[in-house]
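Note that this complex is displayed minus one protein chain, with the remaining chains in position.
Every chain is named by a letter (A and B) in the order it is written, and numbering of its residues begins at 1.
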Amino acid sequence: MSDPVSALNGASFQGFATIREIGPLGMITLRARGLKSLDKAIKAVTGTKVPAPRRIEIRGDHACGWMSPDEYLLMLPYAEVGEAMAKLAKALAGEHHLAVDVSDARAVFRIEGDKADQVLRKLMPVDFDRLEPGELRRSRAAQVAAAIWQQDQGFTLVCFRSVASYVMGLLTHSAQPGSEL
Amino acid sequence: MSTRLARGGRLIDRTAPVEFTFNGKRFRGFRGDTLAAGLLANDQMLVGRSFKYHRPRGIVASGPEEPNALVNLGTGARLEPNQRTTTTELFDGLECTSQNHWPSLDFDVGVVNNYAARFLPAGFYYKTFIHPRPFWKHVFEPVIRRSAGLGKAPTQPDADRYEQAYVFCDLLVVGAGVAGLKAAKAAADKGQRVILLEQAPVIGGRAPVDQTEVDGQPVEAWLSAMEADLLARDNVTLRTRTCGFGVYDHGYVLADERVADHTPGDGRPKHRLWRIRAGRIIAATGAIERPLSFAGNDIPGVMLASAVRDYVVNYAVSPGDRTVVVTNNDSAYQTALALKAAGLDVPAILDARETADGALPQAARAAGIRVLTGKAIAKVKGGKRVTGVAVCAQAGEGTVQEEIACEAVAMSGGWSPVVHLWSHCGGKLLWDETISAFVPDPKRPPLNHDGSAMVECVGAAAGDLDLSGKPAAIPPVWVMPQGAPVQLRNKMWLDYQNDVKVSDVQLASREGYVSVEHTKRYTTLGMATDQGKLSNINGLAVLAESLGEEIPQVGTTTFRPPYTPVTIGALAGEARGEIFQPLRRTPMHAAHEKAGAYFEPVGLWRRPYCFPRAGETHEQAVHREVLNTRTNLGLLDASTLGKIIVKGPDAGKFLDMLYTGVMSTLPVGKCRYGLMCNEQGFLIDDGVVARIDEDTWLCHTTSGGADRIHAWMEDWLQCEWWDWQVYTANVTEQYAQVAVVGPNARKLLQVLGGMDVSKEALPFMQWADGKLAGFPVRVYRISFSGELSYEIAVPASHGAAFWEACMEAGKALGAMPYGTECLHIMRAEKGFIMIGDETDGTVIPQDLGLDWAISKKKADYLGKRGQERTYLASPDRWKLVGFETLDGSVIPDGSYIVAEGVNANGQRNTQGRVTSTYYSPTLKRGIAMGLLKHGPQRMGEVVEFNTVAGGTVKARVRDTVFYDKDGEKQNV
Partner (left out) sequence: MLILECPYCGVKAEETELSPGYEAHLKRFGPGSTPEEFEAYMFARKNPKGVHFERWRHTYGCGKWFLAARCTATLEVFGTYPAQVSEPPADIIAKIQARRPDWRPDWKDTK
């Protein structure tokens, strides 16, 4: 078997901000609500607490994002997914939930630099002035769904894998030198 | 002649000369000039020809309201037609050409229309070109098309980049004149997030030209202090060269920033479209001066009085040595004074009013200017430029009392507040008798989401035309002179750009047009690119007068965005070329490209249609792929297939509601074909469902249907059966899926190795998890081709490698990739339906003979009640059967099966239609499926399909399975 390959194999662009496709990352969609074992299950996989609505809890290369009232996105190293799925199954056994591996269904980008926000302001109908630290915002980037949050002097953007090259095109267009807002 | 004055010009930088060309002539101007100022400084009074009569036209205005002075700007990939010279900033190397003339601006053949003007009245399109009918297409239309239209459409792709950006604020102020600046500061003081937009490159609006001081300070000092104050604040954004052109629901405003119009090719985006969401909007958009309607008011050299003083004060441009001012209000006296101050001559001010004793008229008299009250212009003299005016009494019918030689006429018919932004979302207007203009009615504003007023107008936009606070009275003067006979009225232009005259509107009224909206469309008044900024009020006043009604009763036409024309590039933003729309690519896309695939769109996906080899047509490639798959081995990228996980204690119950068949009884490890209908009963999707474990199912959907069906599931779970314990997840993109199809399919999997895929271990309609060539896979033993077939899902990150492994291992087995057309032919040969071919939103599963997939036992499923409706349950419905043409030909796509007789429109009656029709390479003949009335009872009958050529083709009705009826090939 070969190594897993991310959608754009780590493509990057240097404009007035730096655009990098990263990954593959491990991602698990966990659908559950009000379960007594939820705290424990998430802690076991990401080491974080359960995020509040519209928040993301980050701990090193692990994170847990709130996606909807009954959905969380667990992020972890790609190689840990199998083990994590087993942990979730064990921790939530007998309780109504759905955990699916979506590591390969996504593409992940980093947008970095002082003006990283400007790249996204051109694409998303989001009030970046009011975006709070630790906020995970699901919206759209131009014509496709995207989720973003601030992390380490930049932003992380997650979209569907099939549109990775479209999103790379958007980010490249928006980060062109000379087009700062 | 118009010329550059030796001194003055507050906006130009005389140390920065620029060169530009107009119709190839080289001219000089200065940085800070508009193109219009630059043209006037070089005595280019004649700048274009009018739309209908090809009359010579000059610059009328100094802002975005300009109707005449439009040019083709730039060349080649940077050519833009219909650019307003009055808002185009001059830059070194600018090239422009005039529009709408042939062969040249000075000598234009189309001007014969001018002499034929009485044959081209309002509505002449509707009246003249009706008969004889064939003339329209071959004579009238080509001639009209050649003579009509303004600029030339560019033929090359736009060389520039455009972009858009989203921005949010508490208050948006449009217009950085004095009123706008004050409003912005007041809100900023309260800590609000403020955005202030100004369409011009500089702030200040009309104040620097029309006023000496603001709040007791000199204007320029007040403006620079204000600008510095605002720029120093974190909560204020000031954007010049940015026109807020449209107000939409809930505080949404679009604005066009001309980032690099004046620095073309510097790498910056040419325009940026701002998508602004504002808590509240203040329109400080000022007012636009109105022309007066007198004969010859369109001759080059007749300009708005405010424009004349703008050119003198801002650009040090003289419109001519002698300018006659004609007005019905005090503001035009400022122009006379400005001209005097610049050392130019004002032979007379013709004031239509009986008296003029305000401060400005007094100042004009004191400056030695001759002021004639109660007077009007009977006629402007001149052709391609003004040579003089004939003076008459306003109260009379135009008897000439005196002729005055001059080079320019400065006219003012009053001011119209720019209420566009107020009106875009339904703000209502009042007719203000004092200033003879429509003003915003503060009691009826456009509303925001919370019911509060969304827009407020301030300053001149609110009708406050004199910043000193005294309302300036402007009596109505709609026609000059008041009793002008028709010879004069049909030389009085209302709409310069569309060549609509006073006489046209009066004719429309005589012909029975009473609605201003109808009159607008009939006469084309206000329908040009300037959207009637100068003409609408004058036009509707003339209409009201003709109808004997008051102006408020006649009302205005609807104000719609955009306020000024916006280039398509800005509206498209980034959505061009590669990123025009998202193209969804499977993990194997690059491999397909390398293999020379010809792609077709399937929703937003791009899927290989076929893989043509050198020298092959697409058709030949498809036929090769079919034959190879049926005899050896074919590989299909099936990654786009929708995959939705449904899990929970109530998942079985839920799927039984969703599908027409029963899914709750499906044993773990097995697959079942299912149909989904909408509540009307019509078939919307199909696919194979696999039972993964006790409470988990995997639903395959069509390629185009994954998102739609997932949303459909969530809709029912969230909004109807919210107490059912079911979770869904769309995992379509998690897996790359490869269909391994053909007699050698099992051999390929055995070569890859790692799983037992024998008939016994993995029978038809079962699935198994395992490893193939080390890849983690889930193998579904399902077939959409009638061949031995496995669909293999691998994580998408391994998709490309797995595809490559299959191709490599398949070489010795005759493997070839195949595309969607091959898939279609093979499924049609087997009589399998395709959503979108056999279905069109009006077809129920029973029409397609799919009763076997519909549970008779279930009390309910989505669509069951709908299917019980008498029309859908009728035995007379068209039902699916197969067809074979008698001559072996292929029935044309879209053909209908004709029946006896004709319908009320004289068309042949029909009794059915084709739904899928192909040449079958396997059977070497045309095959088809289609819907036929009483179809299944008519086996063996011969019916006729119509053809594109007009004849019919005979075909025999048969069953839908053309190939391997007993399924022996897939069950090996």
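Throughout what follows, a residue touches a chain if its C-beta (ideal position, glycine included) is under 8 Å from a C-beta of that chain, and two chains touch if they have at least 3 such contacts.
All of these numbers come straight from a predicted model, not from anything done at the bench.
**Student:** Among the options B:P264, B:G374, B:G596 or B:G866, which residue touches the chain absent from this view?
**Tutor:** With B:P264, B:G374, B:G596 or B:G866 as choices, the missing chain is touched by B:G866.
**Student:** Hey, which of B:Y248, B:W431 or B:Y598 is the one touching the hidden chain?
**Tutor:** Spelled out, the listed residue whose C-beta touches the missing chain is B:Y248.
**Student:** Using the touch definition from the top, which of B:E679, B:D756, B:D769 or B:E804 touches the missing chain?
**Tutor:** Checking the options B:E679, B:D756, B:D769 or B:E804, the one contacting the hidden chain is B:E679.
**Student:** Which parts of subunit A are in contact with the chain that was left out?
**Tutor:** Against the missing chain, subunit A presents residues 53-54, 67-69, 71, 125, 137-140, 145.
**Student:** Which positions on subunit B touch the chain that was left off?
**Tutor:** The missing chain touches subunit B at positions 248-252, 277, 447-451, 679-680, 711, 714-715, 718-720, 722, 859-860, 864-866, 868-869.
Following the convention adopted for this analysis, only the chains that are shown with their structure count from here on.
**Student:** Roughly how far is subunit A from subunit B, centre to centre by C-alpha average, rounded to an integer in Å?
**Tutor:** 33
**Student:** Mind listing the subunit A positions that touch subunit B in their complex?
**Tutor:** Residues in contact with subunit B: 1-2, 4-7, 24, 29, 31-32, 70, 78, 96-98, 100-106, 118, 121-127, 129-130, 142-144, 160-166, 169-170, 173-174, 176-179, 181.
**Student:** Note which residues of subunit B are touching subunit A in the complex, please.
**Tutor:** Residue positions touching the partner: 161, 163-168, 193, 266-269, 272, 275, 277, 574-575, 578-579, 581-587, 604-605, 645, 647-649, 725, 727-729, 731-735, 773-776, 795-798, 800-801.
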